[in-house]
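As you look at this complex, bear in mind that one protein chain is not there, while each of the others sits in place.
A, B and C label the chains in the order they appear, each numbered from 1.
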Amino acid sequence: MNNQNHKEVSYLEYQGKHKGLLGWLLSTDHKRIGILYLISLMIFLTVGISFGLLIRLELLSPGKTIIDPQTYNAIFTLHGVIMIFLFVIPGLPAVFGNFFLPILIGAKDVAFPKWNLTSWYLYVIGGLLAITAILLPGGPADTGWTFYIPYSVRTSTNVTLALFAAFILGFSSILTGLNFITTVHRLRAPGMTWFKMPLSIWSFYSTAWIQILATPIIGITLLLVAFERFFKVGLFDPALGGDPILYQHLFWIYSHPAVYIMILPAMGVVSEIIPVFARRTIFGYNFIAMSSVAIALFGSLVWAHHMFTAGMSSTSQLIFSLLTMIVAIPSAIKVFNWVATLYKGSIDLQVPLLYVLAFIFQFTIGGLTGVMQGVLSIDIHVHDTSFIVAHFHYVMFGGTGFGFFAALHYWFPKMFGRMYNKKLAERTFWGVFVGFNVLYFPMFIMGWLGMPRRYYDYLPEYQIYHMISTFGSWILVPSIFLMFGYLIYYALKGAKVTEKNVWGGETLEWQIDTPPIHENFIEIPTVSDKPYEYKSNELVTQFSEAK
Amino acid sequence: MFDGVSNFSQSTDFTFLFTLIVSAFFLLLVTFLMIYFVFKYNKKRNPVAKNIHHNTALEITWTAIPLILVLIMFWLGWRDYLKQEAVPDNAYTIDVTAQMWLWKFKYPNGKETDTLYVPVNTDVALNLKSIDVNHAFYVPKFRLKKDVYPNQNRKMWFNSSELGSFDIACAEYCGLNHSYMYNKVVVMPKDEFFAWVNSEDKYPTLKQLAEQNLENSRN
Amino acid sequence: MSDISHNHHKTHGYGVYFLVWFALMTLTGITVAVAGINFGGLTIATALIIASVKTYLVLTIFMHLRSETVVFKVFIAVAMFFLIISFILLFTDYSFIVRN
Partner (left out) sequence: MSSSEHTVTHVHRDDVASRMGMWLFLFTELLLFGGMFILYSVYRYNNPDAFHLAAKELNTIIGTFNTAILLTSSLTMALSITAIQRNNKSLSIFFQLITVVLALGFMVNKYFEWGAKFSHGIYPGSDELLSKPAGEILFFGLYYVMTGLHGLHVLIGIGLILLMTYYTVKDVITHDNYMKLESAGLYWHLVDIIWIFLFPLFYLIT
């Protein structure tokens, strides 16, 4: 069957048991599932962005601009639910984790391919449920994505549906998580010890643990809110003796670690891309790897910093403020190591690296303003203002979003066997970068001045900031849609790439065919060296090739 | 930017300024180095990269220095917080009731208003309660915020040193008219305040305050 | 990789299971009997300690944890740590405040 070059048909053309569309929808190939995730994710992302754009349009001027308050409340809720549960949480792990995690550790697939496919179906069902809520009578949920009790029990909108959607999405996330943990433990290629794994694997692995351990807690919490609405169980509703603060605790026990589910994989991608384009080894491999674990660990212990104004005991305020400060350190370590990796490199400023540099800049802003909010008195002032909105968009979008775009541009040729127009991509990058910062930076200022978040209307003194912000969205959104447009176009029509190693990377995905064959490797490689060992700009073959 | 008017605003602003300066320093440092390296070690200028694996001394330095700095920040915030929690026993206490979507204020002698009037340079304590969903009592100029819950009591206090009227906002999302749950806190001269609160008048006449505001706007 | 795939890990004979079952039933009996006596604050502690002993038996013998590799044991430690630390941190709030 194999000719002398071992040239096999790529995963895109591979014909399994099923043909055509079914060959995709029923495929258990991790790469095809990754692509399925990518497509569905982009669709949901587009919906989420459109809602975001509507929010910005409404806030262009005080009073009613285009929509009424009820619609506005529903839209920011949907924007949050879609972006959090359907884009940033699954984003990098489900798309690039699925596609590249097995390849990066030298495996043919994940440990449980069927569960992997199930996880995608759950994702789609959850997503559709969340969207369906818009069309049903009662209207979409208007609680904000946090579903705070007792408002979420009182409102007559379709909160229950949104809760079930989130519950199902949680299952999808859990399945991805347990798949990744088992895969990393059981399917690493011979010779790939823990400290020879690419850094993105450390990130995905740490993320997977949070997915496993924290997701069930939000699952049960959201289910209880649904019970509360149906049966009046009274577990959270203060009218029946419940404690709404306890709801917030349980919600954030998951949702704060979830923040790290969102950002850790992006950090992994950054650690992957910098050495490739700096043509040198990563600085401080062990520190970066261990900081991922430390972030996962400490990230699970700081949830109550979302509740500094809720009236917790002073002991809690003290402990959670202190722990929040400490969680900043591993992130800082990562940033310093990334910057140090550029030192004495031979830097090739390609589009993926541009996104990564923007990531570092924006993540640093997001991280530092995060530290500010860990400081009790500052948080008491800026909590629930647009300062927070700016902060988490700098982390979630400026960080994870840009990490996602970086990964897209970095792995695009490997995934599709085609190349995009680099000039166009570079110009689009500047649109995205400038638009993003114009959109979100003014929110820091008006937040400090006292502009609360989730506001439909505002005092005239804030208008100038809102206007600048909305102008920013007019730069950002078209740029992103342009990016989606050209990526789709070049994925189908771009110049073909058959070269194995487009960027000169040293990890395993660059040593296999472009696009990869059905089971990635004809023969499982043996790994002998750490990743990113560039020796005098020459590629070192770090594993013995199949003969 | 630093125009707070309560007894807490100065220390909160100082804490903010400190963290802001530290943050700005690190942001500029990281950004500058990044851009500098990209130009200096561009592949045209520096075709051969040098592999540097790690430098333990450097790692320890950039772990320890941020750690010390964030601990200082923590301590500043904690110090401010403790002051805010220590409600003085003899404070003038006003009951605040939040509901969708308005505030009600009740003074010790039973008088009720929908705008909050307080005497200047006096310790004022607020008992916060909600009768429906969660709200948050937020006065940006005082740098104060506290969530308000149904069936649970919350307490906060302040001492405003400046006459004038300042915005109160609801900062915890509470439904349809969340953004219209705005009101004012009016800080009045002591004698005027007590004269009014003990009188039959529903609202105080704000003569002196109006002059004060005029002066402010002239400055 | 293929060499380790078919590993039959050791499980126990019928007798061991019956023995464990007998222990579990006895412990249940003890916990019910003890519940009648009022130890004050210790009542809950006693009940939970007995429940933990029972759990330990089920985990190690019925669920064959004793013959698993160290990785599995570390996993359980991680999960338990996460749960317990959540309890502890949560009670830094509830132990020091009465909100009503």
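In the analysis below, a residue touches a chain if its C-beta (ideal position, glycine included) is under 8 Å from a C-beta of that chain, and two chains touch if they have at least 3 such contacts.
As the structure is a computational prediction, the values presented were derived from the model and not from experiment.
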item: Partners of the unshown chain among those that are drawn; value: A, C
item: Touching residue (missing chain; options A:Leu104, A:Leu235 or A:Val432); value: A:Leu235
item: Residue of A:Thr118, A:Ser313 or A:Thr526 in touch with the missing chain, whole complex considered; value: A:Thr526
item: In subunit A, positions touching the absent partner; value: 1-2, 8, 108-109, 111-112, 115, 174, 177-179, 181-182, 185-187, 190, 212-217, 219-221, 224, 227, 231-235, 240-243, 246, 249-250, 253, 518-519, 522-524, 526, 544
item: On subunit C, residues whose C-beta touches the chain left out of the figure; value: 1-8, 11-14, 17-18, 20-21, 24-25, 28, 31-32, 35, 43-44, 47-48, 50-51, 54-55, 58-59, 61-64, 68-69, 71-72, 75-76, 79, 82-83, 86-87, 90-91, 94-95, 98
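In this text, only the chains that are shown with their structure count from here on.
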item: Rounded Å distance, subunit A centre to subunit C centre (Cα mean); value: 36
item: Centroid distance [mean C-alpha coordinates] between subunit B and subunit A, Å; value: 32
item: Residues of subunit C touching at least two other chains; value: 99
item: Sequence positions of subunit A contacting 2 or more other chains; value: 245, 311, 314
item: Subunit A-facing residues of subunit B, complex; value: 1, 8, 11-12, 15-16, 19-20, 23, 26-27, 30-31, 33-34, 37-38, 41-43, 46-55, 58-59, 62-63, 66-67, 70-71, 73-74, 76-78, 80-82, 84-85, 132-134, 136, 138, 140-141, 143-147, 149-152, 154, 167, 169-180, 182
item: Contact set on subunit A toward subunit B in their complex; value: 69-70, 73, 142-144, 148, 150-151, 154-155, 238-239, 244-245, 278-281, 283-287, 309-311, 314, 317-318, 321-322, 325-326, 328-329, 332-333, 335-337, 339-340, 342-349, 357, 360-361, 364-365, 368-369, 371-372, 374-381, 383-385, 448-450, 452-459, 533-537
item: Subunit C residues within the subunit A interface of the complex; value: 1, 71, 78-79, 82, 85-86, 89-90, 92-97, 99
